[in-house]
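Complex shown without one protein chain; remaining protein chains in place.
What follows is chain A.
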Amino acid sequence: MSVVRAEWIKLRSVRGRLIALIAAAVAMVVFSVFSAAGERRHCSGPTGCPSLVVGPGGQAVVDSYEFVDRPLAGDGTLTVRVSSLAGAQPWAKAGLLITASTEPGSSYAAVMVAAGHGVRFQYDYTHDVSGPQDPPGAPAARWLRLVRAGDTVTGYASADGSAWTRIGAARLSGAAGVVRAGMFVTSPQNADLTEHPFVTSGAVLPTLATAAFSDLTADGAWPAANWTGRTVGPPDDSYPVLTGGSQRLGDGSLQISGSGDIAPAVGGVEGTGVTIDHTLAGGFVALILVIAVGTLSATSEYRRGLIRTTLAATPRRGRVLAAKAVVIGGSTFLLMVSAAALSLVLGKRVLLANHDLLYPATVAAQARVVVGTAGLIAVAAVVALALGVVFRRSGAAITVAVVAIVLPYILFQALPTGASEWLLRVTPTAALAIQQTLPVYRQVAIGYTPVNGYYPLAPWAGFAVLCTYGVATLALAAWLLGRRDA
């Protein structure tokens, strides 16, 4: 403890080093705010910039589809046969849906045929349950059934309309009284993208799917009303859609064409919004400054011969190294937590003022991003310190620290996805995963790539990779410090 206090006096009594640490914190806030200010959304349409659709779970969602529905006042059952579904997108969907209201973002449950993914039961945007597997030579026709009892909706599927398999059930929120129930069709956007170093170019285009429904039966508390066709979705173009519609065919079946998706919103170029890590871009500048300070806190002692005074005062050399790591890591962490929290608060304001759609994140996720980003920078400072002890010269130590920590940070944005994901598994930059707030959803087919904000490792697993480097470099430094002449 006394050695920690001594190292703290060392750090605070060299004004240049203290100023550099504080400058790193200030730079983080300034560059983060500037970077957020650079993310300005321009909308040329007559409705201006679209607003965010938020689902019942608090996530940003997409809620656009063609719906032919009737009000359902109490308990009831809806059964239908999807006789055909034509659409290029594997996640084009056609089926039955019960929703609390047709306002975008409402709570819902649906049983459906997905063009390339079989029968599914989905509810409240983020939940996806796979139905019975197709037997070999899958049937062209699927029978679907949705049963409402109170606020619970249960989905069934059948190959022949007589033997039913229950897939799943969901409790809807805000669905105590009259709900809307009926048939829906939707088809997600098609992304045609080319990855360049640092940039992805291309277009995200809407698609249309068409399905035929037959043998519709409705039992239960259905007030007298006609089946009504409508396009559900936000009035603005937050998700690219084509015009859908519905018509009665000659054989008595109902044909519905729909465009859009009922799913969680995604990050990156295929999403419409930005995630909260876009408020922390200045962390990169802080990282570089802190690496320099961390290295110098070791190498300056070697350069001046002061290391002999230090080790004569504390002959147990491991303690000296530990104290230095605690002081440089701890002070960096405390400064960076404040800087990251301030960057987040200010950056959010700037993004919203720029009409950017900021995806909501839970308080726990935001805290994890702020604490994790500060931790990332602090551990990097400790790695730099250890490298300073290993190399004893600023030039070599800073070079190695930059190559190990900063270079992968730049490279992963320039390399193809495969190489980029490899870098983000094995280099200290894996810790960036701590900033990911959007989960991967299998029911939304996009490029879950690092440049889109999806990292190959889980948040704390990525952070653990960096910590492993920290422990390994500290161990090497301790070993060398112990056996070498001072």
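By definition in this document, a residue touches a chain if its C-beta (ideal position, glycine included) is under 8 Å from a C-beta of that chain, and two chains touch if they have at least 3 such contacts; residues count from 1.
Please note the rule applied: contacts and distances are computed from a predicted model.
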item	value
Protein name (UniProt record) of the chain left out of view, among "ABC transporter domain-containing protein", "Aspartate carbamoyltransferase regulatory subunit", "2Fe-2S iron-sulfur cluster protein" or "2-oxoacid:acceptor oxidoreductase subunit alpha"	"ABC transporter domain-containing protein"
Options A:C43, A:A221, A:L249 or A:L306, residue touching the unrepresented chain	A:L306
Options A:S130, A:T314 or A:S394, residue touching the unrepresented chain	A:T314
Contact residue for the chain not shown (choose from A:E7, A:E66 or A:E195)	A:E7
Positions on chain A contacted by the hidden chain, ascending	2-3, 5-7, 9-10, 13-17, 300-301, 304-306, 308-309, 311-316, 483, 485-486
